[in-house]
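Only a single protein chain was left out; the remaining protein chains are all shown in position.
By written order: A, B and C. Residues from 1 in each chain.
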Amino acid sequence: MVAIKFALLGCGRIGVLHARNLAKTDGARLETVFDLNTTAAEAVARAHGCGVSASAEDAIGRADAVLIATSTATHADLIELAAKAGKAILCEKPIDLGVERVRACRKAIEGCNVPIQIGFNRRFDPGHRAARDACAAGKIGKLEQVIITSRDPGLPPRGYTAVSGGIFRDMTIHDFDVARFMLNDEPTEVFATGSALVDPTIGSEFGDFDSVMIVMRTADGKLCHINNSRRAAFGYDQRIELFGSEGMVISDNKKAYELKHYGSTTTEAAEPYLNFFIERYAEAYEAEIAAFIAAVRDATPTQATFDDGYRALMLAEAAVESARTGKKVEVRNIA
Amino acid sequence: MVAIKFALLGCGRIGVLHARNLAKTDGARLETVFDLNTTAAEAVARAHGCGVSASAEDAIGRADAVLIATSTATHADLIELAAKAGKAILCEKPIDLGVERVRACRKAIEGCNVPIQIGFNRRFDPGHRAARDACAAGKIGKLEQVIITSRDPGLPPRGYTAVSGGIFRDMTIHDFDVARFMLNDEPTEVFATGSALVDPTIGSEFGDFDSVMIVMRTADGKLCHINNSRRAAFGYDQRIELFGSEGMVISDNKKAYELKHYGSTTTEAAEPYLNFFIERYAEAYEAEIAAFIAAVRDATPTQATFDDGYRALMLAEAAVESARTGKKVEVRNIA
Amino acid sequence: MVAIKFALLGCGRIGVLHARNLAKTDGARLETVFDLNTTAAEAVARAHGCGVSASAEDAIGRADAVLIATSTATHADLIELAAKAGKAILCEKPIDLGVERVRACRKAIEGCNVPIQIGFNRRFDPGHRAARDACAAGKIGKLEQVIITSRDPGLPPRGYTAVSGGIFRDMTIHDFDVARFMLNDEPTEVFATGSALVDPTIGSEFGDFDSVMIVMRTADGKLCHINNSRRAAFGYDQRIELFGSEGMVISDNKKAYELKHYGSTTTEAAEPYLNFFIERYAEAYEAEIAAFIAAVRDATPTQATFDDGYRALMLAEAAVESARTGKKVEVRNIA
Partner (left out) sequence: MVAIKFALLGCGRIGVLHARNLAKTDGARLETVFDLNTTAAEAVARAHGCGVSASAEDAIGRADAVLIATSTATHADLIELAAKAGKAILCEKPIDLGVERVRACRKAIEGCNVPIQIGFNRRFDPGHRAARDACAAGKIGKLEQVIITSRDPGLPPRGYTAVSGGIFRDMTIHDFDVARFMLNDEPTEVFATGSALVDPTIGSEFGDFDSVMIVMRTADGKLCHINNSRRAAFGYDQRIELFGSEGMVISDNKKAYELKHYGSTTTEAAEPYLNFFIERYAEAYEAEIAAFIAAVRDATPTQATFDDGYRALMLAEAAVESARTGKKVEVRNIA
């Protein structure tokens, strides 16, 4: 079997990770990389023995598949570019921070018929996936409630907050996608509220939150709760609970190893949780690329589509509006 | 020390439990019992060697303290009767299903100056209390989020649903109280939604829910989520999570014993959880009575006051309104 | 049903516990108590409204059943006295520290035909029993290995060590009994070794150990390991593992409540374990008395017989010899 040639656009932290994963994935070959920061691009090229492209266009031209790991604002443009060039696309989330741009992008690539996968890595985490599989296999009966706890270990840099698009579009977007993935259904109503507790200036300066709680409901009454915090003292807190008519499954936090300490004041004390997404979702990132390669090779649908990216963003928009108005928002009414 | 003489009003399941706990609590003596069902009253009297009263009035007259464990509709009347007779009162929750009646009761007993404790047993659970104590001791820094999972093992009898006052006033009332206890603060905003998933006729016939999710917020931004279900296949699901700036504590479910099974398809498998409140909160019920006796004896405030009962009900009212309107409700605007 | 009248001999810590358990057990009545320390006897009598006897003989005479909770050296004499008086007997372990005395006692009471139960409380612990039941029910296939971890929270008083009979006869005796109970078979070979690590003077002054490891084997090859320490910094460490051809069950340590703490250096940290046997085996002590009462009432065999007491002691003797000789000892060769 001929390996799929990849162009990697963006050689920041997540780009470097993807490059390394491509290197150990059968069926893939990193052909070329592009980054405005040529030092970063060259470092990746050196590490993996691939070429460096002078432009995104050039990189796209040399490859079968394009992995977009640039900054968010460029995602939609690069998707359009790659799609029109007929290349398969694996693009980091989100497609864009604005619904309008996402819609325009969707229109622009209509008819291109290239495989597109959005980087919702958590869908590929073995534990989360096993939870969904257990549910699909009927092991908890009919699904009734989903509880998603998702807390980052620490605040992002201040500069990031300013351009993040707000916590719902930037951070909760992952959880909105996980919610849809776990519910296997569309939330139709969204309520959201939040506070700036970790750093009050996130509220006073950016009008944003760092701590939020969301409740969603599907048309048939399934309920979903998401809670987020930008800071968890004990590591990256990533738990998913699926509650059904005949039982429950929980995909729990992961530790680097299973050491427990017993002393005069505490027992069964474990290490802090894996910190951060690079470590916690290491297997998910590997599986994500493998799944993309399989979809391209076998011409099957990707497991995190453009439409999934759009719908997660719609839920984020609904959350923004709900937090502003204090009312639950019907998702279909989102402009 | 002279033992406090108790009159027990109501000899149903919870009354029988209280009688047994009184029997093993130092400083208390069950003097007399009353129940319209005289067979039930006589059984308790026989088991514990106390008298049987022909009326609530008679029972109250013979005692120093009155334990009200009758049906909800009679609580407020009996509180008034006992308060006017100058007796200490331990009354099962809720005071009444209607805010108006609670307010009238409050007015009626103004100036009676008797100790009153409402039967919010969960406040006295050793694990829940240790969670609160850890928070108060600064072990998780500043409290930011409270997550309460509270699911009954199974649906109550159909007849009960009809007169329960709805899930928020009947079941969530406990969680509203626990939320206030854990937040050590007043929620000012309440959002609630729900579904009838366990038994759709609970929706179609009673206009009630059996599965609900709530989000509350305090004036200073602390967030609280409650989820309820009337049925959990794996037992009585009672978990409380306190998340703060420097850590988290979880008061987790309890099992009858710590047996784990390891086989070819599963490992670390434990037994179903204690089922139901009588078993799960056995220690809490004992501690509740001991705390009441200590408060009466030492003339200190009770740890679950009439006002606590009122405020939990106000949150339930807010939840009812929120679920109806789809808006978050300001608690102070509740009529 | 008429309650069985008990005479309690010995009003020390364990006697007080038994008195309290008798008080809450249906079918039993504490009739009289005896202790050389009359103050102790009177305190128990006052607490439970029973008589005080001037002698063990008198106490035995007034009762249907005798609960022997005196010091070890008196056990055999009191068993003989009570048996000859035709009374049912519940005697704390061990029967005696010497095999000869136990044999003489057995001979002396031959033909008395009274129910006798030895105070091997751990047999009645719900978790340990559930482990054995799971094994008996085939849930781990054929039993192959038993691992018993049994560590006290702290060293006994120095005076106690001097008269304890050594760690094997005093402390491991419980584990030898648990081993037989779990194996449902007789160990035929015993190897034992030990050290004085907690307090070296226990070795140098008493020729005893405070840390021991034992391996036993049954005729059909089942293997059993016991480890003991006189001191565990984290509480009373009581774990039993049954390993079989199709799986494993572990009866694990118990905590007062299920609180877990998550902080910047540890996660999932629980409280120290219940400390000490009064707390850890509270339910076992209750169940032990209930089982004795049921056996007396129904004329069924007790669940921890005189023979069980004898055989546990034989294993202790074998361990003593093995630790001395460095050889595994055939149990049947024990004098």
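General observations
Keep this in mind: a contact is a pair of C-beta atoms (placed from the backbone, for glycine too) under 8 Å apart; a residue touches a chain by one contact, two chains touch by 3 or more.
All of these numbers come straight from a predicted model, not from anything done at the bench.
By the touch rule given at the top, the unshown chain touches A, B, C in the complete complex. Interface note for the absent chain: among C:145, C:164 or C:264, the touching residue is C:145.
When you scan C:97, C:196 or C:296 for touch with the missing chain, the hit is C:196. Note on the undisplayed chain: of the listed residues A:107, A:158 or A:261, the one touching it is A:261. The residue from A:99, A:114, A:134 or A:155 that touches the chain not shown here is A:134. Of the candidate positions C:153, C:247, C:263 or C:309, contact with the unshown chain belongs to C:247.
The missing chain lies against chain C, touching residues 140-142, 144-145, 147, 149, 151, 189, 191, 193-198, 211-215, 217, 221-225, 227, 229, 231-234, 237, 243-248, 326-328. The chain not shown here touches chain B at positions 233-235, 253, 255, 261-273. Against the chain not displayed here, chain A makes contact via residues 24, 125-127, 130-131, 134, 139-140, 246-254, 256-264, 271.
Quick note on the criterion: only the chains that are shown with their structure count from here on.
When C-beta pairs in contact are tallied for each pair of chains, A-B comes out on top.
Distance between chain B and chain C, defined via averaged C-alpha coordinates, is recorded as 40 Å. Multi-chain contact residues of chain C, defined as those touching 2 or more other chains: 253, 261-264, 271.
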